[in-house]
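Only a single protein chain was left out; the remaining protein chains are all shown in position.
Coming up: subunit A.
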Amino acid sequence: MDYVQQRVAQAASNTDASSSSLFTPLNAILLSLLLYTAYTFLKPTPPPSLPREEPATVFRTFTPRTLLPYNGENGMPVYLAVRGRVFDVTRGRNFYGPGGPYANFAGRDASRGLACGSFDEDMLTKDLDGPLDTLADLGAEEMEALRGWEERFEEKYLVVGRLVAVGEEGAREDGGQEKA
């Protein structure tokens, strides 16, 4: 109580000593606060930008041999070919990548295997330098199954290239213009 009285008396004696100057510490604090707020509100900000997009994959022509490394091992993406079209199935790595149930197809022409519903080694074209599998001996039912697979792939995955037999790489412009 003593203290309060003492302070009141002190304050009362001080009133006439207050100045009307602009340059008091209190004014300085308020002024800087005002300037800072004005700055933060008014400072120009550049228009927002989004992070860069992933660069587009270049459509390319594969032969069975150049397609082989794209099997998901050593950090490579997983590609597989269906009837001359190469799909990037990296997003389905669990199925088509190393250790997956369809791992045999990675980096290979998977047309025959998908058509016959078989994941066996003998479904793949053995001779990498030979002509592509024409699938001529398959029946209507198998071709129907293959078309089903193709439609699924078109929905889910990107066509990143086309597959031709070795020696036919120059013959572009026929199937190369397919839309992705």
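We take it that a contact is a pair of C-beta atoms (placed from the backbone, for glycine too) under 8 Å apart; a residue touches a chain by one contact, two chains touch by 3 or more; residues count from 1.
In this text, contacts and distances are computed from a predicted model.
When the listed names "Alpha-1,3-glucosyltransferase", "P48 polypeptide of DNA primase", "Diphthamide biosynthesis protein 3" or "Acetyl-CoA synthetase-like protein" are checked against UniProt, the chain not shown comes out as "Acetyl-CoA synthetase-like protein". The chain omitted from view is touched by exactly one of A:47, A:75 or A:170, namely A:47. Within subunit A, the residues in touch with the undisplayed chain are 3, 7, 11, 14, 18-22, 24-27, 30-31, 33-34, 37-38, 41-42, 44-45, 47-50, 52-60, 158-160, 176-177, 180.
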